[in-house]
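The complex is shown incomplete by one protein chain, all other protein chains being positioned as in the whole.
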Amino acid sequence: MTDNVRLAVAGVGNNTSALAQGINLYRRTGSRVGLNRPLIDGIGVGDVDFVAAFAVSDAKVGRDLHEAILIPPNNYPRLDGELPPAGVTVRRGLTDATGIDAVAAAVKDAEVLLYSAPSGHPGIARAYAEAALRAGVAFINSTADPVARDPELLARFEAAGLPLLGDDLASQFGTSALHPALLRLLADRGLTLVSSYQVNLGGTEDFRNLVERPETKKRSKLNALGADDRVQVAPLGYLSQLGSRKVAHINIEARGWAGSTVSVDLKLEADDPAGGAGVNIDLIRFAAGALRSGRGGFLPEAVTLLKSPPGTAT
Amino acid sequence: MTDNVRLAVAGVGNNTSALAQGINLYRRTGSRVGLNRPLIDGIGVGDVDFVAAFAVSDAKVGRDLHEAILIPPNNYPRLDGELPPAGVTVRRGLTDATGIDAVAAAVKDAEVLLYSAPSGHPGIARAYAEAALRAGVAFINSTADPVARDPELLARFEAAGLPLLGDDLASQFGTSALHPALLRLLADRGLTLVSSYQVNLGGTEDFRNLVERPETKKRSKLNALGADDRVQVAPLGYLSQLGSRKVAHINIEARGWAGSTVSVDLKLEADDPAGGAGVNIDLIRFAAGALRSGRGGFLPEAVTLLKSPPGTAT
Amino acid sequence: MTDNVRLAVAGVGNNTSALAQGINLYRRTGSRVGLNRPLIDGIGVGDVDFVAAFAVSDAKVGRDLHEAILIPPNNYPRLDGELPPAGVTVRRGLTDATGIDAVAAAVKDAEVLLYSAPSGHPGIARAYAEAALRAGVAFINSTADPVARDPELLARFEAAGLPLLGDDLASQFGTSALHPALLRLLADRGLTLVSSYQVNLGGTEDFRNLVERPETKKRSKLNALGADDRVQVAPLGYLSQLGSRKVAHINIEARGWAGSTVSVDLKLEADDPAGGAGVNIDLIRFAAGALRSGRGGFLPEAVTLLKSPPGTAT
Partner (left out) sequence: MTDNVRLAVAGVGNNTSALAQGINLYRRTGSRVGLNRPLIDGIGVGDVDFVAAFAVSDAKVGRDLHEAILIPPNNYPRLDGELPPAGVTVRRGLTDATGIDAVAAAVKDAEVLLYSAPSGHPGIARAYAEAALRAGVAFINSTADPVARDPELLARFEAAGLPLLGDDLASQFGTSALHPALLRLLADRGLTLVSSYQVNLGGTEDFRNLVERPETKKRSKLNALGADDRVQVAPLGYLSQLGSRKVAHINIEARGWAGSTVSVDLKLEADDPAGGAGVNIDLIRFAAGALRSGRGGFLPEAVTLLKSPPGTAT
């Protein structure tokens, strides 16, 4: 029998809520609905224990993690069923590069540190990565800030035998998976792309933050789409009424045999934090499995789960 | 330099119009827009010559092929540019199993006989296949009637060293390519399918015929989708206003992490005859190439171009 | 205070389920959500009592109405909350024109007889109308079979001072309300219609029946759309996975200033039986109010609730 993964998380937003509640739900029900990989290196989705958590909001610091995840602006719904205390008290997280040693001390018993905060704070992201290095813990950067794409940082994780996964989650089933797949299918069938766009709408606080810091995220989205200037990404649109749901519209215009026009219009609606958690759970287990077997650096098996893996533009 | 393929066609409907006009267009312009495989065994899309054609409509029989393809109820548009006479006069086609020898005689100089008539006449389809066998010509069945799926017929083509491709074209970019691809992607990302449907609307005479003979075609569509009773195909809808365009709506409902709902709604609009011709041009060249190198029977390289290849339900 | 309406219903399908459960729900909760007219002639939506019910299914006959409405093939969901017995036992309904007097006797204490059975049985529809005449009860025909459009029948109801409402419900918010409204808006803004279609998908038993008897229903839908041959209705598509939901796709192509193209694509998803019940509740109260004040024949205030009112094609 495999030991549970010991997980530390920096950021107690919607994604952490979906992750923690989902782990609890799967553990309790034994359901396999919506799971990409029921087992990774023998580790099930319920075999993850939180051992530390960090947040910067006064409302969350000092609370049990399972209480903190339900505090606004978090708006991921409380799932049905029991949610016992997590037994982990949320600590005050970093707001600058001071305090790295304290974080390292707090996560020294963890195997994996998941950085799951709003994008747009590359200094903070690197500070947590530094803490992971000092503590000898694997690191996952789920934000669009460049960490795994930083060759120097990646080299240090490799040298230390610590896994480093990032950057930027490709949601379990979002435009980053769907849009390129459609474009590839089109090409496979011999159609010539004329133009294509995607527009993303969401209602979480993360989404609102991204709207105000568009460049980091847009770059990362374009990384996921490949370099084709016929494919455009419209600015993100924040709509509070969507709550934790996100909506994407994708359009593709192409030409087939004898120049005939082909049009595809697609609407995708999904839960944003759940889409993130469904990928984080795999990254966490990839990272723990690799750590346990002594593999450090980036893990190729995770590449389809990330928008901006090492080697893509920053 | 490769010799041009010598092609006979049974059926002078929209698909033949799109095929003949497209070949002429590509030959004249050198364009590669919308082409899946510019070359197959060294054969370009313009390297195909019509050597015989059959139709049952009085209006078409006796006319030059390039005139006949524009006669109603054909409603595929006349493409811009020159369309010189094809130099092939449309012969009277089969309406029952008599006259097979006459067809065989008429196609004896061809390499490939393409059967491109309305679905729902399996006896006629087999009669043309029989003629191909007698004439020593490769055969393509682009209809949903079982020909290549008939193990005995397939064995005879194999024994004769003649390629036999069928059944039922998967359009260049239609629901038969797109819907399964979306379902596969969903499964690859770990989502659990709840339900999915497609509805197809079209305005060609072929489409009208299919609406009145729904079973053959629906069976074939389900073959393309795989056996999953959560996936349903609504009856075809004929709408004359669509002309040679077809419209499909696909819906997918699924569940992801922690049971969260994911919905996809997609509209696809494409030209129906062009989508058929874009696949026929590859089947023709696969068949001619194989014939020239002595390979008979079904050709695995064609499997993604067909809805109901050998081995699927009839 | 107004007396409750005494309602008899012929047909114990999904629409009757949605009507009975909804009346009970509104009565219990006092909610006004989703109500077009909270009061009609002083009658609230909860002020309706069932006094008789007829069905032809062995499974339903002899059961309390509130049990019978949940028996398959009915698939309208059981709404949350209490559903006490209705106190009305379902009687055996008509399958031909014999037994009219027995029905008349059974509904003699009712004020309104609502005919809510599958379309496509005009003889049965008229037999119930005849029973209503004999019993001195207002009649509502919610099917597409011609009853209120029959000038002779209408004259007899007028002469008897009995309201007669029909034919064919325009759902509370379905294509019959939405499609013409969009076309009118288009015309109001000066656009020139090029073409338009609607396609309707559903999963109820009623829907399956309509698919097999398309003409009655299609005629009625075209009545709702007005006579414009640029507007087409695709055949109904039955998809069991939709359950009691229906989905419609509407497309409009038009031209504006200087011939510029304008396209509208719309998807509507709604509950089919609830959409029917939301209109039936108003027809019932219009009929009861008119009966009480001695107004017979067709009631103009109901015209927007019906697809094929008197004067439209049969």
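Descriptive notes on the structure:
Per-chain residue numbering starts at 1, and chain names A, B and C are given in the order in which the chains are listed.
By our rule, a residue touches a chain if its C-beta (ideal position, glycine included) is under 8 Å from a C-beta of that chain, and two chains touch if they have at least 3 such contacts.
From a predicted model like this one, the values you see are computed outputs, not experimental measurements.
In the full complex, the chain left out of view touches A, C.
Annotation: of C:55, C:164, C:201 or C:254, C:254 touches the absent chain (contact as defined above).
Residue-wise, the contact with the chain that is not shown comes from C:270, picked out of C:270, C:283 or C:306. Interface residues of subunit C facing the missing partner chain: 18, 21-22, 25-26, 31-37, 79, 172-173, 177-178, 181, 185-186, 188-192, 254-271, 274-275, 277-278, 281.
Touching residues on subunit A toward the chain that is not drawn are 195-197, 199, 201, 211, 230, 232, 234-235, 237-242, 247, 249, 251, 265, 267.
Assume only the chains that are shown with their structure count from here on.
Mostly identical positions are employed by subunit A and subunit B in their mutual contact, as over half of the interface residue numbers are shared between these two copies.
These two copies of the sequence, subunit B and subunit C, are related by a rotation of 180 degrees on CA atoms, to the nearest 5. Separation between the centroids of subunit A and subunit B, computed from CA atoms only, is 43 Å. Contact with two or more other chains is made by residues 265 of subunit A.
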